[in-house]
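For this view, one protein chain was removed and the others were kept in their places.
When the chains are written out, they are named A, B and C in that same order, and each has its own residue count from 1.
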Amino acid sequence: MIQDYSILIGGAAGQGSRKAGLIIAKLFSNFGYRIFIYDDYQSLIRGGHNFSHIRASAKKILSHRRKIDFLLALDKNTLEKHRNDLDKKGIVVDLPIKTITKKAGGMPIMENTALIAGFAKMMGIDWETLEKVLKKEFKKLQSLNLKVAKAAFEKTSNLFKLKKLNQKVLPLVTGNQALALGAVKAGLDFYFAYPMTPATGILHYLAAHQEDFNLGVAQLENEIGLVNAAIGAAYSGARAMVGTSGGGFALMVEALSLAAQSETPLVVVESQRPGPATGVPTYTAQGDLLFALTAGHGDIVRFVIAPGDAEEAFFWSGKILNLAWQYQTPSILLIDKEISESTFSFNETVLAEVQYEKPLIWDKNGQYQRYQDTKNGISPLAFPGQKGIITKATGYEHDEFGLTVEEEKKVKKMQDKRLRKFKEMEKAVEELPAVKVYGNKNAKKAIVAWGSTKGPAKEAAEKLGIKMIQPVILQPFPEKQFKKALKGVEKLVLVETNALGQLGKILAGFGFQVNTKILKYNGRPFLPEEIEEGLKHG
Amino acid sequence: MIQDYSILIGGAAGQGSRKAGLIIAKLFSNFGYRIFIYDDYQSLIRGGHNFSHIRASAKKILSHRRKIDFLLALDKNTLEKHRNDLDKKGIVVDLPIKTITKKAGGMPIMENTALIAGFAKMMGIDWETLEKVLKKEFKKLQSLNLKVAKAAFEKTSNLFKLKKLNQKVLPLVTGNQALALGAVKAGLDFYFAYPMTPATGILHYLAAHQEDFNLGVAQLENEIGLVNAAIGAAYSGARAMVGTSGGGFALMVEALSLAAQSETPLVVVESQRPGPATGVPTYTAQGDLLFALTAGHGDIVRFVIAPGDAEEAFFWSGKILNLAWQYQTPSILLIDKEISESTFSFNETVLAEVQYEKPLIWDKNGQYQRYQDTKNGISPLAFPGQKGIITKATGYEHDEFGLTVEEEKKVKKMQDKRLRKFKEMEKAVEELPAVKVYGNKNAKKAIVAWGSTKGPAKEAAEKLGIKMIQPVILQPFPEKQFKKALKGVEKLVLVETNALGQLGKILAGFGFQVNTKILKYNGRPFLPEEIEEGLKHG
Amino acid sequence: MVNPKITWCPGCGNFGILTALKQAVAFLVKKGVLKEEFVVVAGIGCHAKIVDYLNLNSFYSLHGRPIATAEGVKLANPNLKVIVCAGDGDAYNEGISHLIHAAKRNIDITVLVHNNRSFALTTGQFTATSPFGFKGKSSPEGSVEEAFNPLKLMLAAKATFIARGYSAKPNHLRNLIIKGIQHQGFSFIDVLEPCLAFFNTLQTYNEKVYQVEERDLTSEKEALRKIEEWEYGKNDAKIPIGVFYKIQKPVYEKQLLGNLIPAKRKKEVDLKKALEELK
Partner (left out) sequence: MVNPKITWCPGCGNFGILTALKQAVAFLVKKGVLKEEFVVVAGIGCHAKIVDYLNLNSFYSLHGRPIATAEGVKLANPNLKVIVCAGDGDAYNEGISHLIHAAKRNIDITVLVHNNRSFALTTGQFTATSPFGFKGKSSPEGSVEEAFNPLKLMLAAKATFIARGYSAKPNHLRNLIIKGIQHQGFSFIDVLEPCLAFFNTLQTYNEKVYQVEERDLTSEKEALRKIEEWEYGKNDAKIPIGVFYKIQKPVYEKQLLGNLIPAKRKKEVDLKKALEELK
C-alpha cells in the first residue's frame, strides 16, 4: 500500500492551528514524505474556525483529499465540523493538551505544541526530529515550548511506526514563496505591493528577505500608485513586479494599458479569490481569467501565465519576468489562493531552470530612439542616467523617438510595430512548454484544467487512466501545442473553479469545444474525488 | 441623380471651423437634406488643423465619403491638406473673407460667418434661411455677425440653385446628445462624470440642460469616486449613469464588479478612442471591445450594447438604462468618438420607442430581503428612507438579507441566484432587436460590423448589393439572432476599427468564423469607399 | 435582522464604536429621526464588519471607497442621514482622494474613521497614521514613513466639522457622533481605537487621552492648536479628544441640486424643446 496520510488540524483563529499544521507537515517531510497543505481560514483575526489539511505521501501530490486519517482538534468546533470526514479507520487525536500544557507551565497558546508533540509520539516520530523542527519553528519562548512538547511526548503512548522513506527532504514552500523566489532568481529588483489576500504573503516574504535578496520592497499608498511606480522603476531599468488580487488588479488595468503603449516591462501577480467585488476574500476561485486576458483598453497582447503548483510558480514567475523584459510588455502571472497559500514539497531541481535572461539593450550606435521601428517590433532598451542617451517613454501614440503623433500614417506605423511584436510573442510561446499533458496520454477522454485545478485534475486523471491537459500559458494562446495535446481525444471535459466555465470560452474561440463541464464555485478548490465522481456521471 | 453634397471646412483650432460646419449643415438641413458631419480635430486648443466634413444628402446617410464637392478654407493649411481630395467637378470656395469682415466692421473670428454666408449665396440658399439659422447660432454679438453675413452674402455671386427637398426638417444631433436624451427619456436621475474626450460632450450637454431635464449632474474628483457615487445613488433609488473613455473606464472596473456583486444597476457609457493608454485622444477606434466585455473580476455577465448611429444611441441608451434596472446589473453602452462627436440628422419617431420602464419593486409583504432568492434570480428592489424597510447592499458574498457569508453552501447559493439572472438576461436579449441586417438580405457575401462602423459598412453593402450584419447587443451575445442573420451567407467579412479584429474573436467563441478581415487602426473611421475597395480585393 | 456572531477579537476597539454608534442612532431616533433614514456605508477591513452588526440600512462598499459611495447615497436622496464607517486604510491610504474632496465640497455626511493605525484585517501592516518604525509583516525592520495628522489635513481640506474620539470612551464618542450627524455639512471624526492583535495602543491611549474643552470652535487657529497638541506617531504628549472645529457653510447637495431629490423626481421629461434647439 502507498503511504498516504491525511491529517486535519483545526481551531479558532489565534490558536495557531496553521502553524501547528506546518510543523506536522515538516515532521513528515523530515521522514522523506511529500507534502501538500490546504489552509482554510475565514476573514477574521480571532475566533471562528480555521483548519489545515495536511497530506503526506510517498509520491508527489498537489491537492488534499476528502477523507481524514487523523483529526487533531484545538477546539470542540473542529471535532464537530470534521468528524464526518473521518475515514472508517480514522483516529481522533484526543489528548489532554490543556492539562499537559498547564502542568508543564506553558501558556494556553502552547496547547498546539502539546498536540503536535503527542501526535508525533503516537505516529512514532522520534524526539530528535521533533526537537529539531520545533527549535526551528519557535524562536520565541523556545525552551518553554520544548518543555511543553517534551511533557506531551512523554504522556502520549506510541501507536504507529511511521515509515522513514528513502527520499530527499524537500523544503515546504507556498506558492507565494515559490513565485517570489522564482522572480528573485530571474533578477527581480523591486517588488511593490499593497496588502491584499491572498497575495499578501509575497509582500511579507520579500519584506522579510529584503536584505538576503538585496532588493527593493515598498508598500505604497494604494494599487494605482504602486503599479505606476513599478512602471516608473522599469523605465529606470529595474525589474519590477507587483502583486495583488482581483480587486486590486482591477485598479491596475489603466496602468497595464500604459505599460502596453509605452512598452514598459511589468509583471503583475494576480492571485484570485472568489468575486465579484470583495466576494469571499480568504477562499479560492479561478473567476478572473477572462478579465485578466483582456485587461486594459486598446489593442493589447500580454503574456498571461497560470502555473499549477509551487514548482511551476517558481519556474513561470522567473520566466514571465524574463519574457516581460524581452518583449517589453505587461504580463500577468495568474494564480489563486489555492496556489498562493497552499504549501508544497518543492523539488529544488527546478532552481537551475531559471536564470536572469538579458533583454535587448541598445548597442550605443547612432542616436538612441526608444521606439526604433525594428523588423520584429522590438526596440532596444536604454535607461536614463547614461551620458549621450535621451530616452523618452510615453503613453501617447508616438514616433520612434517617443514624441506624440496624431497623423494617420504615423499612428498606424507604431501600431504595426506592436503587432509585429505580438507575433514574436506568439512564436515565443510555442517554443515554451506552454501546454502540459499528464495521465494516460493515449486516452480518448481528457480533462482540460488550468492553474490550481491542475493538482486534483491530474490526480483524478491518473487514477481513472485518462488524459489531463493543462494549458499553462493562456495568452498568447499556444494553439499548436494545444492541438497536439488533443490528438486522439474524443471527449474533452472542462474542470475549473468558476461559474461561467471561463477557460471553455477561450478554447471555443480557438475552435476547441469541450463536451462537458465540471464547475465548482463555492470558494473551495476541487478535491480529486469530486472530479472523479463528476467524470463518472458526466 | 441623387442629391449628395460633401463640404469640407477647415481652419486652425480657435477659428471656429466646427461651428461653421454645423451652421452649413443646418442650412442644408433646413432645405430638407439629411446630414452627417465628421469632425476632425487635434488635441490642442489653438492652432493646428481642424476640419469638419459635412455631407448633405437626400437620403439618410451615416458617414462621410472621401471626395469633396466644396472646399472652404479658413486658413491656407486647409487648402493644402485637402485639395487632393477635391472632386473633379469640385470647387474651392475662395472668398475675400478677411476684407469683407474687416469692411463690415467685424472681428477676425467672424471670418467664418463671412465664409458661410458667401457659400450660402453661392449655393442658392435664401437670406431668410441663413438669417434664421445665424440668429439661432449666434446669441452673442448677433447683430455684428449678421452684418458681416449680409456683406458677404451681397458680395458673392450665386452659382447654383440648391434644390429644396420635400422632407421634414430634422434636428442635428451628436451621438453624445442622442444618448443623453435617450437616458433622460428612460428616467435618468443623475449623471456623474469627469471630463474625458470623447465622452465629455455628454457632461456638457446634460450640465447645460440640468434645469430643463430636472436631474442631478455632478463632476466629482475622479472616475473612481464618481462611479462609486453612482452606485451609491442607485442604492438610494436614483437612476445613475456615468460616462468616460477607455482610460477612465479602466479606473471604473473595480466598481463594476461591486455593482455585479451588490446587484446595483449601473450604466457606464464608454466612448472609445485609440489606445492603449492615452493613445490618440481626439480620434476614433473600436479597440476596447474585448476589455468591455470582460471588465471586472469574478463571474459577471453584463449588458454591453453598441449603437451605430444617433437614433440607435438614443434608443439603446434608454433601453440599457431600463435593462440595468430590470436586471440590477452593471451595463455598458459602448460607443466611440465617431458616434459621440459626429452629427446626425435625427429622426424623431424614435422618441416614442423609449419609456421609463418600471423595475421590480418590493411589494411590502413580509420582511424585506435585498437578495431574496427568487426563481429567476431577480430580487425585488427597495430603497432606504421608507419606514419598515431595512435594505442592506454589499460587495461581499452574502445571504438573502445581505449579511456576509463564507460557508460553501451559502456562497454557491448566491452565485446560483446570479447565474439564473444571467439566463434571464440572455433571454431578454433574444427578445430585442439585437442584430440588424441591411443591404441585400439574400446575398451570399456579408459584412459583419458593429458600432460606428455600421454607417460606412451599410453604405458599402448597399452599393455593392451585399448583406451587412450588425450585432448591436454584444453581451449576452444574441446567438440565435446572429445565426439567423447568417442564413445563406457563404462569405463573411469582418470590418472594424481596431488592430486585433476583436469582434472576430468574439464571434469565433460562438463558432462563427469570418473569412476575411478589413481592419483599420489609424484613428480614423472607415470611409465607405475603403470598405468597397477592401471587398473588391478580399 | 443582524449577524448574531461578532467576529472581532475580544477587546477590539470596534466594540466601543459599535456601542457608541448604536446609542447615537437610538438617541436621534428618540428625537424624531426615522430609523430607516439612516444609511451606514462601510469600506473593507475589520471596522467595516460593523454594518453586519447594525440593523440599519447599509452599503458594504469597497476598500477605500465608502466615502464615494456615501456621497452618491446622499446626493440621490439628501433626506437620508448618511454615516460612513471607514478604516484608516480606507480613508487615509486607498481612498484619501475621496476624503479630501468630500470635505472640500462640504457634503452633509458624517465620516467616522476607525483608526487603529494599521491594516488590521490583512494582518497588520503600516498605514498613513502608523508611527515611524512600525513593525508589521510588510515592514519587519520598522516602517520608514512618518505618520501624518489626518485632522490637520481635514482642516486644510476645508472640512466644517472636525473631531477626535476614542473607542474606549463610548459615551463621549456617542455624543461626538450625534453632533457630527446634527452638523449640517461634512463631519469628520477620527476615532482612535486599539487593535489588540496588531497595534495595541490601549494603555497609551488610556494614559494620554483627555477631553478637551470645546470652545472657539469656529477659530481655525484654535482648532490647529488643539490638533497639533498630539502628532500621530509620537508618544510624548497628551491626546485631546472632542470637537475641535465646527463652522457653518452652505452644503454641497443643496447648492448643486436646490430642492431636487433625484431619487424621487418625476421621470417624465418633455424633450421637444431640447430637440427644437438642435434644428
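Just so we're on the same page, a contact is a pair of C-beta atoms (placed from the backbone, for glycine too) under 8 Å apart; a residue touches a chain by one contact, two chains touch by 3 or more.
On a predicted model such as this, the values are computed, not experimentally measured, just so you know.
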For the chain not depicted, the shown chains it touches: A, B, C
Residue of A:F119, A:F153 or A:F190 touching the missing chain in the full complex: A:F190
Residue in contact with the excluded chain [from C:K135, C:K158 or C:H172]: C:K158
From B:S6, B:T156 or B:T197, residue that would touch the chain that is not displayed: B:T197
Touching residues (missing chain, whole complex) on chain C: 93-97, 100-101, 104-106, 128, 144-146, 148-149, 152-153, 155-158, 224, 252, 255-256
Touch list for chain A against the chain that is not drawn: 26, 29-30, 169-173, 177, 181, 184-185, 187, 189-190, 192, 209, 212-216, 218, 220-222, 224-226, 228-238, 240, 254-255, 258, 262, 346, 348, 351, 356, 367, 383-396, 401-404
Absent chain, residues of chain B that touch it: 14, 42-48, 193-197, 200, 203-204, 207-208, 210, 217, 219, 221-223, 247, 277-278
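Heads up, the rule we're going with is that only the chains that are shown with their structure count from here on.
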Centre distance in Å when chain B and chain C are each reduced to the mean of their C-alpha atoms: 40
Distance between the centres, which are taken as Cα means, of chain C and chain A, whole angstrom: 37
Shared interface positions of chain A, touching two or more other chains: 42-43, 247, 277-278
Numbers and ranges of chain C residues touching at least 2 other chains: 44, 60, 62
